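Notes to accompany the following structure.
Note that this complex is displayed minus one protein chain, with the remaining chains in position.
All chains are identified by letter, namely A and B, in their written order; residue positions are counted from 1 within each chain.
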Amino acid sequence: MDAPQIGRSVLRKEGRAKVTGQALYVDDVTPAGTLHGVTVRSPIARGRIIAIRFDPSIPWGEYTVVTAKDIPGVNIVKLIADDQPYLASEAVNHPEEPVVLIAHRDRARAAEARRHVTIEIDPLPPVFTIEESLARREIIWGADNVFKHYSVAKGDVDAAFANAAAVVEGTYETGAQEQLYIEPNGMLAVADPRRGVTVWGSMQCPYYIHTALAALFNLPVDRIRVVQMETGGGFGGKEEYPSVIAGHAALLAWKSGRPVKMIYDRAEDMAATTKRHPSRTRHRTAIGPDGRLLAMEIDFTIDGGAYCTLSPVVLSRGTIHAAGPYACPNVRVSGRAVATNAPPHGAFRGFGAPQSLFALERHMDKVAAAAGLAPDEFRRRNFIRTGDTLAVGQTIREPVTMGALLDRALALSDYHQKRQRFERENARRSVRKGIGLAAFMHGAGFTGSGEVHLSSVVAAEATVEGTVRILSASTEIGQGTNTIFSQIAAEALGIDAADIEIAQPDTAIVPNSGPTVASRTCMVVGKLVEMAALAVKHALIDAGYLPAFYSRTEFRSACARYIEAFGTLRGASQYAPPPGLKWDDEKYLGDAYGTYGWAVYVAEVSVDTRTWETRVDDFVAVQEVGKVINPTLAMGQIEGGVAQGIGWALYEDVVWREGRMINAQMTNYIMPTSMDLPPIRVYFEEVPYAYGPGGAKGIGELPMDGPAPAIFNAVAQAIGADVTRLPLTPERLMSVMEESAVG
Amino acid sequence: MAEAPVPRVACRVNGRRVALEGHPMSRLLDALRLSGLTGTKEGCGEGECGACSVLLDGELVNSCLTPLAHADGRSITTIEGVASDVALHGIQQSFLECGGSQCGICTPGMVLAAFDLLSRNPNPSEEDVRVALAGNLCRCTGYMRIFAAVLDARRRLGS
Partner (left out) sequence: MIPPLDRYELATPASLQAALEDLAAHPGARPFAGGTDLMVLLEAGHLPPGRFVSLSKCDELRGIQEDADGMRIGACTTYTEIRRSAVLSLDYPLLAAAASETGGVATQNRGTIGGNIANASPAADTPPALLVYDAELELRSASGTRRIAYLDFHTGYKQMNLRPDELIAAVHLPSRSPEWRGCDHYRKVGTRRAQAISKVCLAASMRLDGRTIADARIALGSVSPTVIRAQRAEQALRGRTIDEAAITDAERALSDDIVPIDDIRSTARYRMKVACNLLRAFLQSHG
């Protein structure tokens, strides 16, 4: 048998194609006769469509034009609430809402024609903020502007507050964040009534698109085919919105009878597609005289934008993570997702948890101060331990090592020594320093009974050459799916990762292994890969072709003999929950996730009091994510997530005007460059998870949760004042410091 | 109406003489991609992200901001011209081994920016690398593995 495949930095499977520029992204493929599609969008936030006017100076006969009337099936983007139309026909509910589609063989002509369509709208009063939505002066969605409400309750919160030694309150806000994958969204479609609909594109979730297109075209699922091309980053931004673009491209293809390509330019991608939900969190916390948490009352509200899309599930994850990795006997969390007339907010790495954990971990520093304890000591006293129960009622049965993670992070960052030194030196300096920490966890996989409902399937297929092909709908979007699946399958089969082939996600050939989201690919789908691979191996052993210990050559000949005898060799697996997991959808209580990744991050910052610029000087990320499958890829995941967290905390400010993003350019929406990031120092503790492949847990979202609160806690030390609103732009920090100087 | 002939610009791409088609003011990016060299990517169309970086007479440029007319008679290197037929260039090998490429869309531009740096400064510090890559945005890696890759390539090419 070969050396262990798990735990080593196998080279990225498609890496060679990427470093040579040979990897094919959707815009790299243009079949003969392709038309280029563009979208005409609502110029205003809310109103009734009166008329659509086409400027007669444009030779419209050369163009394919699609409106809602051309939709063969249901004009709804199939997801959760069935409220979002593919093309608005009577009313518009946000700026940039799609109304008309245009295609032409010359992309520039299509772009030009877009400016010659006028959508006449009778405006209605719009709602732009969480406060306005909750005030309900205008009802823009359902009966009360609320997409979803969750309550999580544990213990007797009111009684605990009555007995508190101290009560600490705080309100925290976060802004929208653009995913800013470097490859903009894009789709290529062919469609006709005879052959059905096929789309190729940049995406995370082929089967989401598959379901949506079947409804849009009113076609049986076997007439829809969705193929993922190489995808230039997703981060959640290519979870649900690609269903819209795929539908639009396919509608134009259906009407024109030609292949239609729809590639968003950067401005359109930023202005029209989803972003991280803005949020507001209110905390009220009771502590006892010993510095222990007695009760937490948390009100968590997110701005969902104009349509429901994924807001209920984003809210769910944010609500469940809102009380963090602490053992608090009495907790009440109320979570709401509300409607505004902004483009729908959507999936973005962390999915609600970064918002609620930002609030929590900034608040915990203030609670620590009220308790007269250092931030680390206060947390240590309250950390959850094995056998304790989270707010949502989940008893943690596996080893939890928050204290050890904290110790390591403090030592690696030299936290105590620096905190004292900065405290001493700051008064005399124009550039002040601070160091702050955040402790948090992130659940892997779908929430609650989500994985059971998905019932994901994976298959493995051996060839006569002795290679094994993995068939799943889980997409490689840069995070390393292809590579870790190869390692997991190879480990199970006792062969080399190079002998594993990963099938291109194509709904015509791969089973539905669920969406590529929620830190589920490695842990949940990876486990299915392992099981499917084992099924292949056991078939060979059971048939008597493979001894218990074997070489690569023996494996190859066993495959060949099996296939010769039986035609094919295929193993499959389907999700089954780990034993003992219980979840109550009604009460919203139970085992919210199979397991969690746990982490403590430390940020060291400098604040220039002349320009109010904050710079992160050092960053330490310590986490426990089960067995690390591929150290290089895992470090890359953490570093990339930390970088996005730093951007969210300090730089990335979506500037809104009347519900529209007005800085929709890379020049004016500021993500970190190579000059803006500190050394990001990543450390793993490995506590194998019994139900993950080779002991692995999820990892993708975790690093998004910690940077912002750690940075804010560091800034609070540096400036000696509270900071509660993210992003902490220099302009905002200036106001904070001026107010604190006055106050 | 007969269509006007498409104007052409004669230049050298990856060592080969070619005639790139397009309006003089069209983007070098589009002309290269239309010629089949799709390794050069468009990330922003405003010279901000560097995904479209190519070398023009040995200097790093954003091909989205370079009009085709400016390629006239000049020599262009795209990502397709970096590796030999048989082997990856040392920079590419380092990106592969160090985890410098994740989703891959910024990679061609990053490799060319690194190529440009190392051809001018064979022994750059990490700070030099940070400065040289500041015009190439990456959203996946947080840049750390890219710095490691360029410093690894420095060693690889130096020895």
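Note that in this section a contact is a pair of C-beta atoms (placed from the backbone, for glycine too) under 8 Å apart; a residue touches a chain by one contact, two chains touch by 3 or more.
Here the structure is a predicted model, which means the values were calculated and not measured.
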- prompt: Touched by the hidden chain, which of the shown chains?
  reply: A, B
Task: Based on the whole complex, identify which of A:I662, A:A690 or A:A741 touches the chain you can't see.
output: A:I662
Message: Out of A:I52, A:A267 or A:A498, which residue would touch the omitted chain in the full complex?
response: A:A267
- prompt: Contacts of subunit A with the missing chain: which residues?
  reply: 38, 106-109, 111-112, 115, 265, 267, 430, 610-613, 651, 655, 662-663, 667-668, 670, 672-676, 729-731, 734
- prompt: In the whole complex, what residues of subunit B lie against the chain that is missing from view?
  reply: 23-27, 30, 45-48, 50, 53, 56, 59-62, 64-67, 69-70, 72, 113, 116-117, 131-137
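The working rule: only the chains that are shown with their structure count from here on.
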- prompt: Using mean CA coordinates as chain centres, what's the subunit A-subunit B distance in Å?
  reply: 30
- prompt: Contact residues on subunit B for subunit A in the complex?
  reply: 33, 37-46, 48-49, 51, 78-80, 82-83, 88, 92-93, 95-99, 101-108, 111, 129-131, 133-147
Subunit B partner contacts - residues on subunit A that touch it in the complex: 9, 11-12, 14-25, 27-28, 179-184, 230-235, 265-266, 477-480, 632-633, 635-636, 639-644, 665-667, 671, 673-675, 677, 679-680
